[in-house]
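Sharing a structure, written as structure tokens. Questions coming.
Omission of a single protein chain aside, the complex is shown with its protein chains in their original locations.
Labels for the chains are A, B and C, by order of writing; each one numbers its residues from 1.
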Amino acid sequence: MTDYQIFRKSVKDFLGEALTPELRRAGELTTSVFSEFSAALAWQKKLHAQGWIAPDWPSEFGGPGWDIQQRSIFQEECKLANAPSVVMMGIQMLGPMLMHYGTEEQKQYYLPRMLSGADIWCQGYSEPGAGSDLASLKTTAVRDGDNYVVNGTKIWTSMAHHANQIFCLVRTDKAVKPQAGISFLLIDLESPGITITPIVSLDGQVEQCQVFFDAVKVPCANLVGAENDGWSVAKSLLEFERGGHNFTIDVKKQLRKIHSQAKLTPWGEKTRAADPVFQHRLAEAEIDALALEHTELRIKGAVEAGGNPGALSSLVKVVGTELGQRLNELSIDLVGPAAAPQCLEALDPNHKGDTPVPEHALTAMAEYINNRAATIYGGTAEIQRTIIAKKVLGL
Amino acid sequence: MTDYQIFRKSVKDFLGEALTPELRRAGELTTSVFSEFSAALAWQKKLHAQGWIAPDWPSEFGGPGWDIQQRSIFQEECKLANAPSVVMMGIQMLGPMLMHYGTEEQKQYYLPRMLSGADIWCQGYSEPGAGSDLASLKTTAVRDGDNYVVNGTKIWTSMAHHANQIFCLVRTDKAVKPQAGISFLLIDLESPGITITPIVSLDGQVEQCQVFFDAVKVPCANLVGAENDGWSVAKSLLEFERGGHNFTIDVKKQLRKIHSQAKLTPWGEKTRAADPVFQHRLAEAEIDALALEHTELRIKGAVEAGGNPGALSSLVKVVGTELGQRLNELSIDLVGPAAAPQCLEALDPNHKGDTPVPEHALTAMAEYINNRAATIYGGTAEIQRTIIAKKVLGL
Amino acid sequence: MTDEQNMLRDSAERYLRENYEFASRQNAVDSGKALDIEHWRAFSDMGWTAMTAPENADGFGFGLADIVPVIELFGYYLVREPLLESAVLAGGVIAAGSEAARALYLPGIIDGSIIATIPQRDSTPLTLQAIDGEDRLQGDLQFVPSGGTASHVLAPIQHDHENHWAMIDLSQQGASRVAYKTHDGRHGAHITVDLLYDDGCIVLSGTDADAATQALYARAMLVAAAEGVGAMQGALDSTVEYTRQREQFGQSLSSFQALQHRMAEMLIQTELARSLVLAACRAWDTQADNASTLALAAKAKVDAAARSVTQEAIQMHGGIATTNEYKVGHYFKRMALLESWPQHRDALIAEFIQRRQG
Partner (left out) sequence: MTDEQNMLRDSAERYLRENYEFASRQNAVDSGKALDIEHWRAFSDMGWTAMTAPENADGFGFGLADIVPVIELFGYYLVREPLLESAVLAGGVIAAGSEAARALYLPGIIDGSIIATIPQRDSTPLTLQAIDGEDRLQGDLQFVPSGGTASHVLAPIQHDHENHWAMIDLSQQGASRVAYKTHDGRHGAHITVDLLYDDGCIVLSGTDADAATQALYARAMLVAAAEGVGAMQGALDSTVEYTRQREQFGQSLSSFQALQHRMAEMLIQTELARSLVLAACRAWDTQADNASTLALAAKAKVDAAARSVTQEAIQMHGGIATTNEYKVGHYFKRMALLESWPQHRDALIAEFIQRRQG
């Protein structure tokens, strides 16, 4: 066995042991980016105990010291084993940024709490009326002695109803041009003056919230980077967000489900696996999945060689999310009328009892609906294509 | 039989008699909007003798006095019988406009010659660097006594190498805003100072030309409408061009060919007509063809009731041409490697002798290539979508 | 259109605009009730339940083409009460049924006391068997749309190689259902029947039943297709309106050419579908030779167009459209369900291929 094969086996062994049936079930019933919260937290604690909660972090901060290939293997095995998704806004997004821009105190206090799950972070960028256009944001932070006083509102803050911390972009100077007067603040969600309103998504579940700030006091020590320099902090983070996801793993899991489900789906006297029309459509998607996979590997190779993925991250985001949506369509093509029932309660891993509909049908439709958001959040498909046109094609 | 059935029979009878094998062959070998010119002219003379050359014209000017349904039947039967296409820029575009804007002298002189084929007209609108943007045209006409002196160049003038007349948009006033200083002129192509350069199209054939005007004298009597009012004349014509075509007939003919060819095309141990993947793709196109057909009928109904098709003409142009291109793809999907040979000579109806490739393969590929232009000329698909956005959606 | 049709359309438009705005529709959904009884009463008071009923049964005797504008409004306003299923679809079968069945069921359909639904086209028919000396009617109807809302289901029965359609009263003993909410704010159900057979429920039999089956599902396709056209129009209107108001980078979204072209394409697809649906309804009403083929084509066109139009609508709205409190996503969900009604979209095309060849 190569080293990587040995590594893969060690991951499989760990998963085989640590993933209880309950946790697996939470993974199976995950129809969006997020798993049911209590399962996600339980899984975070297990990964933390194992030292594997932050695969991308350097060892000095608590990372496992894996190379890029090992991280990919770990991600893949977790996904295929139906491990729940951990709430990763802290570890995946804020963490690396704090390592770079944070003060020593910030690092020492926040990083360990991020890993252990003591702090659950959410991201406060978008505002009503300013989705992809961060420069137009209106939430203000005004210096008042050792504090900032924050007023305004943030929207699409995923998991805010489970989080206790939020990292925010706020306007600290209105006089300068829009992008220049923005700062980056860490805010305790338990501070007085904060209200969190859950937003019901189209699939009937709650993942996102609107967070209101009414004269919220935030210690100046919670500023990250220089005052009015939040834009460059945020930009580095946005790039990280775009480059950080491995879409191939999601896509492979979707394909695996579709294949196995097609074999079980009656179609005339045979099954859908024997329907040439469906198979042709599926094959076209599989070929695009291969193209995506090898594009991700190409980028990974370039990053390993010290390069910056740059606008290729935009390419992967567009292709990964749009292909995911095509696969959602193939999934509901398999389900047909069985996709109609909503039965939200049956998607809760703690639910006991019968549901009037096959589980794969329930999850397929919920995913189809939920996943429309994939081409919207984290920079819409339109924004990504504009980035490609400007930065790669120079238009 | 209903009156229309009787009418259809009379058209069929006429076609059965008048369409010689040579003319039919020219129709079969037509791979673009235009048939081989000598055949087109011969067919024009036969239709003229029958009184059927200008179905859309009022009887007073020499039209047959048909209603909209009869005109549609006539068009359809001609197409399905593989009649050659007549060069129609005069009769279909210029004629109706002269009836409206022309002087009595212009009508009396030009209209009969248009019908008989004594004059073959081409259209001089586009210029290099100003395709869909007519307001930017640069060809000038300067008054000099009883003449205009025309300088400049026109491009994409279809059939100019066979025509003896051209109707042109020229700039007669540079001082006013771009659209205001344009006039509409009729120019004899045999005038001194005119040079016609054929343009070889991507399929290797010549249909279009560039026409150069070097101090060409044009009698002022050849002005149509008022001086500097050419823009409104041209606009009425453009609308006519867009609304005037019946795409359903073309599409039905293409579908008929594809169906019969699919039955003859081996595929594994059966034929392509038994390939579910191909059939599914074809069925989707057929369903869109039905939607196009009934949209054209809806518009025709509205026009008959005295309405103006308006921006719905743009809709039909986009759908008709893009569907035509999809059908071209289905055609070459049937042909496979046999589509490679070019063999231009074999597309000439006067050609004798063998060709190393089945005729349907030859025409399928030539049409696929030639027809890329369909979404470009007569207002690009982009212009049409912009018109829809502005005029229908009010954006 | 005749005056009567115009009146019908206008009254429907007015009623729905004034009483069926999205927020109140969502309140009704959130209430957990399958049906808003006030709406339902209003529908029958305004005569909508009698639109296609024969004139000799106090109906208006409209053809499908006549009521396409009304059906489109049902799509546009996301009406969740199964009026079309009950009055047009089940009602159509009853109108073609025996005198007795007409007398028994049509008045209830028209006065709204009966709410009927119909099962998927490929449902397994109920069976009639002698068990312990009793004739028992038995079977399951799975995934019946609005099965949780209806008072009756029009059910297929197969017996002795003969087909029948019967009205099953869901409140009687021996008829049970497992109801569930559906993604479009309605209530579906699995219905189980195991009851003592009484032939009073039979609407029609034999070749009449076979003809009724053909007609029922062709009409179901047409009704769903017309509703889809209305939903697409709603999705388009919402997108145009939203992108006009919404500013990004200092410009209204609607001024971005890339979005303009995509909205133009939404319009194109909506109008193509509309033309075909209307033509297919006319063909059906006039019993044209190609009526069944056109019904398949119309439904298939709407399935394909609505998927892309409603997806595009969400994409162009952005985040707001992914919330349950905003209307536009509900068009997408409704169409995601209508795709499989009355049968799978891919099966529809397979049947189209067979028919237009044969």
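What we mean here is this: a contact is a pair of C-beta atoms (placed from the backbone, for glycine too) under 8 Å apart; a residue touches a chain by one contact, two chains touch by 3 or more.
As the structure is a prediction and not an experimental result, all values here were calculated from the model.
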| item | value |
| --- | --- |
| Hidden-chain contact residue, picked from the options A:103, A:271 or A:295 | A:295 |
| Per the touch definition above, residue among A:199, A:234 or A:315 touching the missing chain | A:315 |
| Listed residues A:67, A:284, A:345 or A:359, member touching the removed chain | A:284 |
| Hidden partner chain, touching residue among B:51, B:65 or B:204 | B:204 |
| Touch criterion as defined above, residue of B:49, B:221 or B:340 at the omitted chain | B:340 |
| Chain B residues touching the omitted chain (full complex) | 126, 129, 131-133, 155-156, 199-204, 275, 277-278, 325, 329, 332-333, 335-343, 355-357, 365, 368-369, 372-373, 375-377, 380-382 |
| Residues in chain C touching the chain absent from view | 256-258, 260-261 |
| Touch list for chain A against the chain that is not drawn | 276, 279-280, 283-284, 286-288, 290-292, 294-295, 297-298, 312, 315, 318-319, 382, 384-386, 388-390, 392-395 |
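Keep in mind that, in the parts below, only the chains that are shown with their structure count from here on.
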| item | value |
| --- | --- |
| Top chain pair, ranked by how many C-beta pairs fall in contact | A-C |
| Chain whose Cα centroid lies at the greatest distance from that of chain A | B |
| Distance from the mean Cα position of chain C to that of chain A, given in whole angstrom | 38 |
| Mean-CA-position distance for chain C and chain B (Å) | 43 |
| Sequence positions of chain C contacting 2 or more other chains | 350 |
| Sites on chain B at which at least two other chains make contact | 276, 280 |
